[in-house]
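The other protein chains are all here in position, but one chain of the complex has been omitted.
Then we have chain A:
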Amino acid sequence: MGRQRWREPASLPGVHQAAGSTGSATDDFPGLDARWSRLVTAPDHSGTPRTWHLLDNLSLLTEAGLEPTGTILCVHGNPTWSYLWRSVVAAATDAALAGASRADAAEPPSAPVWRVIAVDQLEMGFSERSGHDRGLPARIADLGALTDALGLAGPVITLGHDWGGVVSLGWAVDHPELLAGVMMLNTAVHQPEHEPLPAALRLVLKRSLLVASTVRTTAFLDTTLAIAHPALEPRVRQAFRAPYRSARRREGIGAFVADIPVDASHPSFAELTRVSSAVARLDVPALMLWGPRDPIFSDRYLGDLIARLPHADVTRFEDAGHLVGEDVAVAPMILAWLAARFGNAKAAPAPAAGIPDESQPAPAPEFRPLWATLDEHAADRGAVVVEMAPRGARRGSGIRSVSWSLLKRRVDELAAGLTAAGVERGDRVSLLVPPGADLTAVLYACLRIGAIVVVADAGLGITGLGRAVRGARPDHVIGIETALAAARVLGWPGQRISTRTFSAPLAAALGVSHSLAGVARLGRAAIADGGGPRVAASVDTAAADPAVDPDATAAILFTSGSTGPAKGVVYTHRQLAALVTLLRDRFGIAAGTGLVAGFAPFALLGPALGATSVTPDMDVTAPRTLTARAIAEAAAAVDAIVVFASPAALVNVCATATAAAKADALTVVERNALARVKTLLSAGAPLPVPLLEEVALLMPAASIHTPYGMTEGLLMTDITLDEIVRRAEQVKAHPGQADTRQPGGVCVGLPVAGVQVLLSALDERGAATGPLSAAPGVTGEIVVSAPHLKDHYDQLWLTDRAATAGTPSEDAWLAGSGSGAEAATGRWHRTGDVGHLDAEGRLWIEGRLPHVITTAAGILTPVGPEQTVEALPGVRRAAFVGIGPRGTQQVVAVIETSTASSRRGRVTLAEPSLAGAVRRASGVDVAAVLVVGDLPTDIRHNSKIDRLGLASWAAGVLGGGRRSKP
């Protein structure tokens, strides 16, 4: 008594359809159209007829007179049902119907028409409860029997999630004649034998818990539905629960969990092995959309799948989890991928479409491995790396100098030792080591054996670093103690190797298998045995070195964008080599040139450049720690004639130089060392001219360069201070000339050798929709191409597509690898920066794409007006931001004055005189001029203002909100 009988949901899909009702199910199943729902009777693997419930848009397509060009076969996992795919069915149907309505009689429909079939697996969803336990072999065969009964013809693209991914891939490998592609969301086809199951799953699998958690209660179901980010809407959660309301209806969930083949003794293990091996032989297009916040299908399973399908297009959504299809709008991405991979609209693009004829790619420089110079200097006793304050050494204990011959020997030993320690070609090695001799040695050793170095900027902070390391799925982590401790605590993957030799208990505690010293010992032994890798013999003909393919990935660099998680930027050996050639030629670096390496990315290239590089006494990852004295001492130590520094470092250098000059603290030796510097490179955000002029006073003989670049392309254009000043004078001298009536901005000079710069003009909404063009005076997104440009982003297929949209790279990709299209047009990259070219081809930067202000009168880029305002007396820094809806934004100027310390932090309205001056100088209708104590800066770039944060703050303050500080 009192026990409620199981009631079928009021609007069971399929049943309603049979009863002739239309559309009424949408109340109970948000997003699901009852017209898709149908019941089909088909034999299962044993030949017994079973009733399947499935979602199928065929009837809607047929009604519209559309013939499907192919079928997407969707298989849900446990404990969900076909409801999981509702957005895919909807999006595909809408796209097909929209395509049909657009097409006129003369033209065939342009959009491919996808039939979508999403099944409820037997014992699951609204399909039949037969009471049978269906193991993996049965499930794969059941699905095959169903598609046979449906008479499914090709081409078919499978789409699976969770354990449905295994079933769909099983179907895929069994139907090669129908299969055209595979798509998967968080799934796995392989459980490594020696690795433990995910803890969450171990718990559920405990016999005592299995039935209780999956069948008797709704715990497993609820837990799965509860881990969506953000949380599922209550009505959607109810819809997912609808077919599983009684214990009897949940038996399939328990059976599914019990079918997870935990080891070789499990009855489904052989089938899983069969599928996973066969998947590795698939050569159809593959798409993986992954939510890493998944307690079960973690990144290691993604890594396994990528290893099996290396050609797959992969996108990881940092903030998404197991129910990635609920967390992220995957349907439009799936359709975009299908259109790109299977659409015929752009099948045969004209190479170099949209590119002005005169700008064809420069021939790539001849490939020279990064270690070739090191090999040539094998007998050189001269210094190659000098550390003014070696890490680990006591402060003031003197400088450490490493000779070419020592570095060469060390690199060879480490290369051999790493091989002995199990590091293979193509393995990813995360280097969590601060710049210096250790990092240099291990970096070149990895490159030499074809291992991929993963370098993440420590400035990302521990969270960002962790995401970068985990996301890159390193096979090995080489790090200092703190990094390895984090790796241990936070569960970063990979074999751990320490830079220092730890005591056995510490090594054990941190899970460290080797130290670098130990690795070098292994290498020495291997070389002595003659079994060392090819490196020992490869001194002369580096280019012929069989160890490394120039087009294989060499490095993945992580730096953060101004918003969102860090992106991994992938470079091949050839691309890094091109960068070295460029730096050498551009800045006249010859064998033995003394180089102060105050900018992390370039610091590592010293040995490849043939330079003697010196790391000043500073924290390279914290640019503001570089002082004038440190730079002078470093320069003196190697007779440096070239200095690489970050803008933030130079700001501090000038500040400390002034202080030092007052105290008369720079010695004559130090002053003379600075006076010998011929070239100074300030890489990063542009610096104001007065500051550069101060730097010039410190290094009077130096030509000061402020190049333009980014992690994706480290050196794109270049300009010297002299030229900047000349340009400014020209503008002043001829204020009325058409040439000088530019949108303003920072001039970053002409493209350097091999670089092409084009612009994609902005529309009135501030979107870069224009075709690529070299026309002067047009503001647009800056799009670059160069031999040393990045290859692609790591596991960010969608980002890759966005960064190359509308460029020849997109056409080359559509034409397929091996088409030679890229060779004809070069690789292109949308920088996200906005600027214009002047009549002489110089590039001017006007801001970042998201910072473009869209007023009713048109778009406004921030840098130009900021510069004119910063030239006003009393103004230290200025930021122009837009508030309000795009297209009708108001312009707000936020000013840091040189006297604002009195009311630190609190925002005030500018005095009428200042507000008037700002409006007059900028020529912009500024709604409000606000004065603050300190403008917020992007944490990673001390000199870049966080305009997006500032805009949202300004919107709050000017909306009548609290007068907080920005």
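In this section, contacts are C-beta pairs under 8 Å (C-beta built on N, C-alpha and C of every residue); 3 or more make two chains touch, one makes a residue touch a chain; residues count from 1.
Just so we're on the same page, contacts and distances are computed from a predicted model.
The chain that is not shown carries the UniProt protein name "Nucleoside-diphosphate sugar epimerase", picked from "Nucleoside-diphosphate sugar epimerase", "Electron transfer flavoprotein subunit beta", "ABC transporter permease" or "Peptide/nickel transport system ATP-binding protein". Contact with the omitted chain, checked across A:292, A:417, A:884 or A:966, is made by A:884.
Which of A:490, A:655 or A:955 touches the hidden chain is settled by the complete complex: it is A:955. Not every partner is drawn; the one left out touches chain A at residues 856, 883-885, 887-890, 907, 909, 912, 915, 925, 927-928, 930, 955, 957-960, 963.
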